[in-house]
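What follows is a single structure, written as structure tokens, with notes after it.
Missing here is one protein chain; the remaining ones are kept as they sit in the complex.
Labels run A and B following the written order; every chain starts at residue 1.
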Amino acid sequence: MVTCTGCALLCDDIEAIVENNRIKETRNACRRGAARMKGCVNRLVPSIDQQPTDIESSIRKTVDIIKNARSIMLFGWNNSTCEAQAKGIRLAKKLNAVIDDTSSFCQGLLIERILQKKLRTCSLDDIRNKADVLVYWGSDAQDSQPRHLSRFSYFPRGESRQRGYEEDRKAIAIDVRESNTAKICKGHFYRIPLKGDREFILALIEALSGKVPVYDTKKMLELAGILKKAEFGAIFVGIGLTYSIKEDFDILIALAEKLPNFNIMPMVGHYNMRGFNEALFKETGFVNRVKFEKEAIHDDKYSIMESLIEKNIDAIMIVGSDPLASLPRPILKDLASIPVVCIDPCISMTSKIATVTIPCAVTGVESGGTAIRMDGKLIRLSKIITSGYMPDEEIMDRLLEAIS
Amino acid sequence: MVTVMELYQLLPRTNCKKCGESTCMAFAVALLGRKKNVAACTPLLEVNFKPQKEKLESLLLPSAGAEETGLIVHPELCTGCGNCVVACPVDVANDPHGAGMGCAPTNDKVIFKVVDGKVIASNIKECRRFGKSRVLCYACIDPCPTGAIEFV
Partner (left out) sequence: MSMDIGKFLKSPEYEIKITTYRDIFQAEAMERDRFGEEYKMFSAAISISKIDMQKMGLKTKDRVRISNSHGSIIVEAKEAKKDEPGGLAFMVNSPWSNSLVSGDTQGKGIPEFKNINAKISLSKEEITTLETLIDTFTRKSITV
């Protein structure tokens, strides 16, 4: 059995059939996981100024860039092992660098509050064994974490949920569109307007407090009724909800207080986003957006977005992430105007504009290590085939060595 | 999924019995159950029934790849989420500590398995829609988010 790194469910019940040092077939992995394990068609090659070179030269050039930068950002980290992340944080400390990860414009707000214990949470195994009411909120797990419903939440028989999903569990979807997950939650789909989550939460809090909510009163009272009856509930908070209430995120805490039988689960996409957030939190008390000086300083201006807008970084090293693909177009010119080091297994948009590229191994396929599942459980990653590519952990070792 | 009525409405509806069934409705049922071929209805072979005949054949086409129970998986629609693997009552009964708990199947007695990110069906004789005491079970269809499984 091996582990899939297709998403933060880190399914560790995968069979990989290897032939001639290639994964020929996968079993139990979903469509996305299978594609990830079989690998991309365009592997990255080492390059400097978009000219192919050898990996040693690429690493040397990277050392030049990180040493000479006045204020460098180390960014990415969500597709790296915990081991590589720890070394990346060490590197940031030594360089007095700014460090940020994709959670900065993803689920960071949520994971931060979970690690601060401001929101009650539980394990996915608890959900499988006990949960009777499941709320997918701004989360289309069927497309983003495809085995979430089958492995843990709705369909499996668990210790106190032995009779099957039709009798034992209720799945609810709250979303702006009828997603594939909403389709599964037949009869319990609450469609809300774009950016309407805050108002929905306020009305739900009213309904849970025994008041008559102004919002779609009938549906709201019905939903409050289901939630109140829950023995063990879970709210799966997707990026849809996080983005929608980002200006007033603590409203989610207010809702959670009204639902003592519920736990909050962050629906994380990248396989080891939580790993990075936990590591940096342990080190500094913050999950992202940190600048190391004498001590760790946390500020929104150290987010990748604001750092680029305010032009307060003069170089960036990107590990296992493609910000050129995932950030808004207006700031891409700012990203492309500073030296960029791109460490990735595959050619990406970012690698196409990078000053230096360093190819690395595909974690979970060509190199092992550990990662943290969306619920905080540590999962071992497997090395399934051997390749000549350096794991990103080893690249971090090389950089640490070179600067000390 | 095509219904008996849809098939019936494309037939001559003369109850001529040339196909060996007593009524056109009975023939439609036989078509749906794969017990008779469209060609058994000789009036349909006449020129003025050509569009109806073609429509009938296209409606019944997916069955070419169907299992004996009429089960078809459309691999191009399947996301490999495994909802059917876990929800199938046969899989739960035959592998309670594997598939039944949401984990990878631990034996070969299950009907559904995900291979290369898409579900495949085997052990089809175990399906509740098969055999003498068959029931019209929808346990694998209902949990499918993309309509990748159907019975014809």
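To be clear about the criterion, a contact is a pair of C-beta atoms (placed from the backbone, for glycine too) under 8 Å apart; a residue touches a chain by one contact, two chains touch by 3 or more.
Everything numeric in this text was worked out from a predicted model, so none of it was measured.
Of the options A:202, A:336 or A:402, the residue whose C-beta touches the omitted chain is A:336. Annotation: of A:1, A:309 or A:378, A:309 touches the absent chain (contact as defined above). Taking the complete complex into account, A:30 is the one of A:16, A:30 or A:149 that touches the chain left out. Contact between chain A and the unshown chain involves residues 6, 30-32, 34-36, 38, 40-42, 104-105, 109, 140, 142-144, 146, 176-179, 183, 191, 194-195, 239-240, 243-244, 246-247, 269, 289, 300-301, 303-306, 309, 322, 324-333, 335-337, 346-349, 352-353.
To be clear about the criterion, only the chains that are shown with their structure count from here on.
Spacing of chain A relative to chain B, judged by their CA centroids, is 39 angstrom. Across the complex, chain A is touched by residues 78-83, 85-87, 89, 92, 96, 100-105, 113-118, 142-143, 145-146 of chain B. In the complex of the two chains, the chain A residues touching chain B come out as 1, 13-15, 25-35, 128, 142-143, 146-147, 149-152, 154-158, 164-165, 180-181, 183-184, 186.
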